[in-house]
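Would you mind keeping the following structure in view while I ask a few things?
Here the complex is missing one protein chain, while the rest keep their positions.
As written, the chain order gives the labels A, B and C, with residue 1 at the start of each chain.
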Amino acid sequence: MNIVRRNLLRSAGAGGALAAMLAAGILKPTAVLAAEWNKNAFEAKDTAGAVKALGASSAAENKDLSMTAPEIAENGAVVPIEVISKLPGTTSISILVDKNPFPLSASFDFAEGGIPEVAVRLKLSQTSLVKAVAKTADGKFYTVQKEVKVTVGGCGG
Amino acid sequence: MADPMKIRAQMKGDICDIKILMSHPMETGQRKDSDGKVVPAHFIQSLSVDLNGKTVISGQTGTSISRNPVFGFKVKGAKAGDKVTVNWLDNKGDKRTDEATVG
Amino acid sequence: MRQSIAIVGALAIVIGSLCGQAAAKDAATAEFDKFREVMEDSNPAELFEAKGEDLWQAKRGPKQVALAESCDLGLGIGVVKGAYVQMPRYFADAGKVMDAERRIVWCMVEKQGFSAEELFRTPFANENFTPEPTSLVTYVAGASRNMKIAVPISEPHVQDTYQLGREVFSFRAGPYDFACATCHGEDGKRIRMQQLPNLAKKDEAIRAYQGWPGYRMTGGFMLTQQWRMNDCFRQQRFPEPRYLSDTVTSLLTYLTANANGNVYKGPGIKR
Partner (left out) sequence: MPNRFVFLLAALLVIAGVARADDYRLRALRMIQNDFQAKGQAGLDRLETDSLQHVCNKYSDKPPAPLLRLVEADQLATVKYPADGRLMGDWREGEKIAQSGRGFTWTDKPGLPVGGNCYNCHEISPRELSFGTLGPSLRNFGRNRGNTPEMRQYVFSKIFNAKSFNACSAMPRFGYIGALNEEQIRHLVALLLDPESPVNQ
């Protein structure tokens, strides 16, 4: 089962009943989506706080977790980032922009069938480290990071 | 109501490549309009990708996602003709569900 | 004195182009190019193509007529595929050479009965608003994707407009003495990090042509060739060209016909 959904069930305090409702299609998927948003993590003002709110205490670098990001972004409003995890049993990938007002940008959970490879486009308010944190089924966290430079545009300056 | 998404789901070998374009302002709550007034935050918070009715990837997003978001995902166990459904929901309760057929 | 300055100047230009520029420029440009494909592969412009298609098909306006059943883009009423890459062209019913946006707005006014005044008031998109002609142009442009640009340049009206466009292109005026050609008349130049295609040359004009209509990453909205010309004149420190004016059409005729023979890959995605 999807980890986020499991958390939801636990916090709802009536896992069995909710699961049954879900299975019966009484709760629309968007209702589930609404309950999932991790406010603490997304509203954390620094990377350390966000990572902590995701439940990661220490994360190690590993060659099986990689990130593709431009060294210099053509436009900070749309920076293409791809994160690929070849770590066995990857259950989630989160992406953070260190210098943004709220660093946590996105967090994805992979159920059976979902391959832990995601491509997103992010806003960078300035030159910053972009960081990915992956979680594996055994509860371990891994990380990778890259610096993306944001440049000034033409004409208007 | 929000505009429809564009979803492309294409088999590449035994992996299904899914590209999603969403129509959404993704307001950070920090931008000021031309009159100098702060534009309130308005952004997608959650999304899910279902294959034949079963969620394979679910995501949560914050204000750092670019306006008119673009996502790329990969799914295994799919075949041509399967149904891919994408849902999103934003912080104001707006939502959208769209479908595509795997090609 | 003058002579020695000139010599030193020439020397500095040579040194500049040999070392400083080359290294820094190429690293950044190469990096942009690497991610260009990724960006173009999933271009939010597609969202506007879809919107434009709905607008094209729907019965709308005071006359409750669909453009699909009333608007001739040059290849017959309702024919969209391939029309974009053959504009600007001469339209006998209007007695004018028209670019795609000008023609679409003409159809909206003449066929559907929309108010020209209203359409002219807010012609370009911003964060909160996308004009209907913008979505329509994006749809029409997308329907010519992967087709060869073929402005009918031998048609006398088009040829005449092309010649006028060439003159507009090189007209210097304003406080900074700028013409279009000041920035777009040489190969391989940049303003800050932005490439400046040489619009007089076939292989470079195509780059400008297929950029617009384009999804602008800054702000995240859709902008058209009409907007591009308008904003170039702003940066040229000129007064504002009227929306859909002969001057703008002539420039678009000049740069599009210069790109004739190339395959159109737009709508674009731009910085």
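Going forward, a residue touches a chain if its C-beta (ideal position, glycine included) is under 8 Å from a C-beta of that chain, and two chains touch if they have at least 3 such contacts.
Please read all numbers here as calculations on a predicted model, not as lab measurements.
Enquirer: The chain left out here touches which displayed chains?
Expert: A, C
Enquirer: Considering the whole complex, which of C:S42, C:Q112 or C:S250 touches the chain not shown?
Expert: C:S250
Enquirer: Out of C:V168, C:A205, C:L223 or C:A259, which is the one that touches the chain we can't see?
Expert: Of the listed residues, the one touching the omitted chain is C:V168.
Enquirer: List every residue of chain C that touches the chain not included in the displayed model.
Expert: The list for chain C reads 1-2, 5-6, 8-9, 11-13, 15-17, 19-21, 24-25, 28, 163-164, 166-168, 170-179, 182-183, 186, 188-194, 196, 233-235, 237-242, 245-248, 250.
Enquirer: Residues on chain A that touch the omitted chain in the whole complex?
Expert: Residues of chain A in touch with the missing chain: 72, 149, 151-157.
Please note the rule applied: only the chains that are shown with their structure count from here on.
Enquirer: Comparing B-C against A-B, which pair counts more contacting C-beta pairs?
Expert: When the contacts at A-B and B-C are counted, A-B has more.
Enquirer: Among all other chains, pick the one whose mean CA position is farthest from the mean CA position of chain A.
Expert: C
Enquirer: Cα centroid separation between chain A and chain C, in whole Å?
Expert: 38
Enquirer: Find the geometric centre of each of chain A and chain B from their Cα atoms only, then give the gap between the two centres in Å, rounded to an integer.
Expert: Using C-alpha averages as centres, the distance is 14 Å.
Enquirer: Starting from the mean Cα coordinates of chain B and chain C, work out the distance between those two points in Å.
Expert: Centre separation, chain B to chain C: 30 Å.
Enquirer: Hunt down the residues of chain C that sit against at least two other chains at once, touch-wise.
Expert: 217, 219-220
Enquirer: Can you tell me which residues of chain B touch two or more of the remaining chains?
Expert: Expected reply: 66-67, 70, 72.
Enquirer: So in the complex, the part of chain C that touches chain A is made up of which residues?
Expert: Residue positions touching the partner: 27-28, 31-32, 34-35, 38-39, 190-194, 217-220, 235, 271.
Enquirer: Can you list the chain A residues touching chain B in their complex?
Expert: 2, 4-5, 29-30, 32-34, 36-38, 42, 77-79, 82, 97, 100-115, 117-124
Enquirer: Quick check on the complex: what are the chain C residues that touch chain B?
Expert: Spelled out, the residues of chain C in touch with chain B are 41-44, 46-47, 50-51, 127-128, 215, 217, 219-220.
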